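As you look at this complex, bear in mind that one protein chain is not there, while each of the others sits in place.
All chains are identified by letter, namely A and B, in their written order; residue positions are counted from 1 within each chain.
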Amino acid sequence: MPDFTPTLTRRGLMGLGLGAVAAWTLASCGTDDDGGSGSGGGAALSAAAITLGSTAITSAIDPHAATSNVGRTYAINVFDSLVDFDGDGRIVASLATDWTRVDETTLELTLREGVTFHSGAAFDAQAVKANVERILSGDPAYSLLVGRLGPISKVEVVDARTVRVITSAPDPILLNRLTMIDIVDPATIGKEVTVETISGTGPFKVVGYKPDQEVRLERYADAWQPSESIATATLVAISDPSSLAIAVRAGEVDTAFGLAPDQVAQLQGTLDLETPSAGSCAICSLIPDAEPALADPRVRRALNMAINHEEFVEVGLGGYGEVSTGQLLQPGYLGYDDSLEGFPYDPDGAKELLAEAGVTDLELPIVTTAFFKAQAEIVVGYLEAIGVKSRVELQDLSAFLGTLLSKSEFPLVYWQTDYFDLQDILSVTRFGPQQPGTQLHFENPRYAELYQEATVELDDDKRAAAIKEMAGLLNEEAGVLFLGWPKLAYVHARDVDLLLGGESLINLQKVVRSA
Amino acid sequence: MSDLATPEAVGTRGPTAAGGVLRSALVWVLRLLVVTLGILTILFFLLRLSGDPAAVVAGAGATDAQVEQVRVSLGLDQPLLTQYAQFLADTARLDFGSSLLTDQPALGMVLDRMPATLLLAAITIVVSTLIGVPLGVLAAARHRRTTGRLLSLLAALLQAVPSFLLGILLLLVLGLHLGWLPTYGSGTPVHLVLPVATLAAITIARIVRLTRSGVLQALGQEFTGAALARGATRRRVLWNHALRNALVPLTAFVTIEVAHLISGAVIVESLFAYDGVGRQLVDSIFRRDYPVVQATVFVIAVLVVLISAAGDLLLHRLDPRMRREA
Partner (left out) sequence: MSRLLRQPAVAVGLLGLLALLVLVSFPGLVTDHGPNTQTLSQRLVPPAWMDGGSSEHLLGTDHLGRDIAARTLHGGRVSLLVGFVAATAASVLGILLGLVAGYRGGWVDRVVTEAANVWLAFPFLVLAIATVAVVGSDLSVLVVLLAVAAWVTPTAITRAATASLRGEDYVHAAIGMGASDTHILRSHVLRTVMAPNLVVWTLTVGTLVVIEGALSFLGLGVRPPTASWGSMLNDGRAYLETAWWLVAFPGAALTLTVALTNLLGDGLRDALDVRTESR
């Protein structure tokens, strides 16, 4: 099953100092030429260095064993996948140049020629097969990734340049899932993964690694997509966001990722900023199991009306976000419904609705992780303004995952439903069908049915219709407390031209550092 | 109450006779075993009752079935007592297993980072003592004058500044605006300046106050008065007699403080992205990465017992009254 990990892990982990996305500091800035667009020849390459700072870095240099999305910045620069997302969320060629569906459960891909791993070994169909087999081997180290691969069951080698990916059921988002598989050199599989042995096909190779501290990368000149401007990069973790903000101001790191929204706002005058969409929706789950009054749609609607959505985005997200139109998906995703509308800010109306529902003395504590403390506090303020008592319960990551995934004792759960990694609503599993015994976040059988339909429906139009119907249900029933669509914020030095890739990550080979 | 002359009367005190050395070493080994066993047992149950690493390992997107599979493969589905017995058996062989998340050997992860932490703790203690003790004696000697009162007040105020605030202030001033020091990282002497300064500020404040109090108390006692009457100079009385009296609580305090510095420098390590065990420990608890937490706590326990042994030995040397007992 896919998941909603992206935002949760990315942000949540960072808040706990566990996450790791990269930030980059410039160690040195000598550039031979102006990093224009030369092509792969070694002589034309410049020698710029960059340091990327973030609140956390990858948890492992083996991309399959990474325990959260915070490692993606590292992974996309050292490894390639068969296909990629472009900036608009469309699937584009990467290690595979062409693909066709053979039947409902088989996809045939033609592989790129002349690609070599950092070790010098050639990339071929066997490498793809070995990678997928490794991930599906049942080793718990890869379980996070397995969760994203859904029905993928095996890979067949047709010839050295052709593979077939077989799924156990029709999978409309198979290509999206393939973007998650970083291809590692099969020679390293089964051996201990170290800085010396780890090898991919990406534009950078690993030359140094200190767990939880830094990864050092160096340009791989023979890459099929070599980096032109950046020759060396250091990904460092500075877990305290205030310290990270100071490091980027001092110029000791060139980019900073993982700052709180209001810290970003304070830096805006002196540094440049990229704010791509986070592909996520900030919400509070409303759990009737923990507070029966939440089973009444009028109560849920009242809570949505208590929130001043513009103000929440302005303050809670620091202005880096947009007001949700009462649905999880943002425009541009399959199944976005432009006829839906968000909830009006109407505290008096909210009080009336609560009175109409016969609810008095409502108490709705909000559970979340430390990283979302300020946002949850803001929601508390809105709830108290309509006479609902509330407070914030902070849990550490391990406890919060249990709360979110199986059972919450608290009626409101603040989290962000990420769908950027698969670029599809299927990433948001929590409202879909659940195992028996799991607490439901949205008690609506029809929604779960539609989710199931969207999981196997290969026709885009029919899928879009199902997803729109899901969105309509969630909106009409006020199934969750909608809070906004957050954006990511990369703060960076002015001499760095930061081009972000399809997953809103830093593609180092596209970064240009001027002399 | 009649066993005054036995070492027990003053706790596990060191021996004086040569034959006692062996006995004393034995006592310390026994003590080490008791302490580490006690700690690891508390830790084992505390960790397992407070959360489950399987969800973290499986990832937020995993289904219940996947989480259960991870739980089985990690052996977490076994009865708690079975796990405990296994844990004791492994620990006896110093086998702490591998991190549940990174698969690295847990003990190795801890030992890799320990030198950086010990360096930070050692420098902090040495710097704090070198600055704190003389200031404390000065504050006592001048305790009725402005210097003394000012020093005492300053020390009180300094220990009221939380390190998460002081660290950011130092970073802003020395790292950013003056640009004298790097804002993050570890490995070179300059990287130590800000973390040490942040940690030492509070330690110095405490040492000043304890020294002052100990010295003042001694100055009020008969033996110092007697020494003065015998014609000893005031300076000699201050440094020889009075300070020696202050050293008893001070040594006890420094022992405790070292223990705190080894496990508790997490905030400073986070602020300065310093490569120590404190942060690794807290991250591991948040993830319920049992092997790493257990290995870290074990290593810290051994160190603390050794340090407190050294502290007691020192106390024993320093305090003539205790020596007389033995």
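A few points about this structure:
The rule we apply is simple: contacts are C-beta pairs under 8 Å (C-beta built on N, C-alpha and C of every residue); 3 or more make two chains touch, one makes a residue touch a chain.
Keep in mind it's a predicted model, so treat the numbers as computed, not measured.
Check B:102, B:129 or B:308 against the missing chain and you find that the one touching it is B:308.
Interface note: of B:29, B:156 or B:310, the residue touching the hidden chain in the full complex is B:156. Shown as candidates are B:118, B:193, B:252 or B:313; the residue that touches the absent chain is B:252. Shown as candidates are B:25, B:42 or B:310; the residue that touches the absent chain is B:42.
Listed residues B:50, B:82 or B:233: the one in touch with the omitted chain is B:50. Contact between chain B and the absent chain runs through residues 1, 3-4, 6, 8-12, 31, 34-36, 38-39, 42-43, 46-47, 49-51, 152-153, 156-157, 159-165, 168-169, 172, 206, 209-210, 213-214, 216-217, 220-221, 248-249, 252-253, 255-256, 259-260, 263-264, 266-267, 281-282, 285-286, 293, 296-297, 300-301, 303-305, 308, 315, 319, 321-322, 324-325.
In the full complex, chain A touches the hidden chain at residues 16, 241-242, 245, 260, 262-263, 266, 308, 311, 314-315, 369-370, 373-374, 376-378, 380-381, 384, 391-396, 398-399.
Rule of thumb we're sticking to: only the chains that are shown with their structure count from here on.
With centres set at the average Cα position, the gap from chain A to chain B is 40 Å. Of all residues in chain B, those touching chain A in their complex are 50-53, 55-67, 69-70, 73-74, 101-104, 109, 167-168, 171-172, 175-176, 179, 182-185, 270-273, 275, 279-280, 282-283, 285-288.
Listing the residues of chain A that touch chain B in their complex gives 1-5, 8-9, 16-18, 53, 59-60, 65, 67-68, 138, 140-141, 143-144, 146-148, 210-213, 236-240, 242-243, 246-247, 249-250, 252-253, 396-399, 401-402, 404-406, 427, 429, 435, 437-438.
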